[in-house]
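Heads up, one of the protein chains got dropped from this complex, but the rest are sitting where they should.
Showing subunit A:
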Amino acid sequence: MTEQPRIPRTVPRKSATFDDATLAEIRRAAATGIYDIRGGGAKRKLPHFDDLLFLGASMSRYPLEGYREACSTEVVLGDRHAKNPITLRTPITIAGMSFGSLSAQAKEALGRGATLAGTSTTTGDGGMTAEERGHSKTLVYQYLPSRYGMNPEDLRKADAIEVVVGQGAKPGGGGMLLGQKINDRVAQMRTLPKGVDQRSACRHPDWTGPDDLEIKILELREITDWRVPIYIKVGASRPYYDVALSVKAGADVVVLDGMQGGTAATQDVFIEHVGIPTIAAIRPAVQALKDLGMHRKVQLIVSGGVRSGADAAKALALGADAVSIGTAALVALGDNDPRWEADYQALGTTAGAYDDWHEGRDPAGVTTQDPALAARLDPVAGGRRLANYLNVMTLELQTIARACGKSDVRNLEPQDLCALTIEAAAMAGVPLAGTDWTPGR
């Protein structure tokens, strides 16, 4: 029998459109009838701070000595109206994250770390815990649509109030906390039945729009005797108008959160498809402040995917006064640490990819209410790690600022930057590297 010549065949080729993750999600949705809920921020590749580079000093600019010459990192937040504005040693703050989504140990660790590093931390959609207040020298109290745990006593204990209008991971959406994490303490703090899948409101219950918000802020100032700054936090979608209206409403500080910013839990479709990247949001926000004559008078805090001193420096160079970190802070505490790889495998995932924070089974003890898991996180050691990380970020920020000849990190400017891609150049409003071309300008 003679062997027939084999006809050449195509190799198995997977679709770029229907890739493995897409196929798996279709199968999962078909099997369960529920959308995918997860934690964290956008996972897709987006234009980001990595697409920007600093133009270090040379003939035309004068650098500062890296270790000998002063480079200030101090920032004052909220000196527009408040009797007691906030002074921080570093412009890198801790973003709002709730007790409920995070363990009490994690909240305490965030407070400890922030205090050691000379910065602030922020409550979340679950009220203020004694652990957090007790270990945080500077605590920003979030005022959210749900008003879970909101009470005037805690409001008066706060060093600043952050009115949350939106969040970068889900601008236009409310928070989620699934029943697995609603234990007795969380239920009591939120006045909810134990075990419900809690879906927070997306709008505030007693104001609509900036005119109302202006009056709401008046009320908050009256209740706190005009002592503390009022922040307004918005998710990045229409930053020029949102920031302008925030200023109009009376904000002392605007917090602008890009789509790489994390969340404790929301629909994946929300995280990946709503909002704009962080670097695309900063320049319009700064322009709004400049057009109103309020740049540096109303401070701008930028968050959403900030991971290093370089990211912080780029945000400041684009016009921010400070940055916030959330996901990165949790990683510093121990989230997604490979030391728990066996446990991650048991959950069907791997260290670095674990994002089912809403299920409350976090092996690292960060995003859980399970007492045994939460006990894995030592708040003292966790706080020390966070402080180390914040200090490294601050040193990195100074390193870059000095290389650009700045004696204050807030003297960094867009002219210190260039972009690696046309997209990043257009979004950040800086020239493409090696050219004088800024797309769209």
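In the analysis below, contacts are C-beta pairs under 8 Å (C-beta built on N, C-alpha and C of every residue); 3 or more make two chains touch, one makes a residue touch a chain; residues count from 1.
Here is the rule we use: contacts and distances are computed from a predicted model.
Look at the options "N-methylglutamate synthase subunit B", "Carbohydrate ABC transporter substrate-binding protein (CUT1 family)", "Heterotetrameric sarcosine oxidase alpha subunit" or "GerA spore germination protein" and return the one that UniProt uses as the protein name of the missing chain.
From the listed options "N-methylglutamate synthase subunit B", "Carbohydrate ABC transporter substrate-binding protein (CUT1 family)", "Heterotetrameric sarcosine oxidase alpha subunit" or "GerA spore germination protein", the omitted chain resolves to "N-methylglutamate synthase subunit B".
Sort through A:Asp19, A:Asp206 or A:Asp291 and give me the one touching the missing partner chain.
A:Asp206
Among A:Val196, A:Val269 or A:Ala381, exactly one should touch the missing chain; which is it?
Candidates A:Val196, A:Val269 or A:Ala381; residue touching the omitted chain: A:Val196.
Decide which residue listed in A:Lys43, A:Lys216 or A:His295 touches the omitted chain of the complex.
Reading the full complex, the residue touching the unseen chain is A:Lys216.
Taking the entire complex into account, which one of A:Arg89, A:Arg133 or A:Arg147 touches the absent chain?
The missing chain is touched by A:Arg147.
Among A:Ala31, A:Met59 or A:Ala372, single out the residue that touches the unshown chain.
A:Ala31
For subunit A, enumerate the residues touching the unshown chain of the complex.
Interface with the chain not displayed, on the subunit A side: 27, 30-34, 146-147, 150-153, 155, 178-179, 190-193, 195-197, 201, 205-207, 212, 215-216, 218-219, 222-226.
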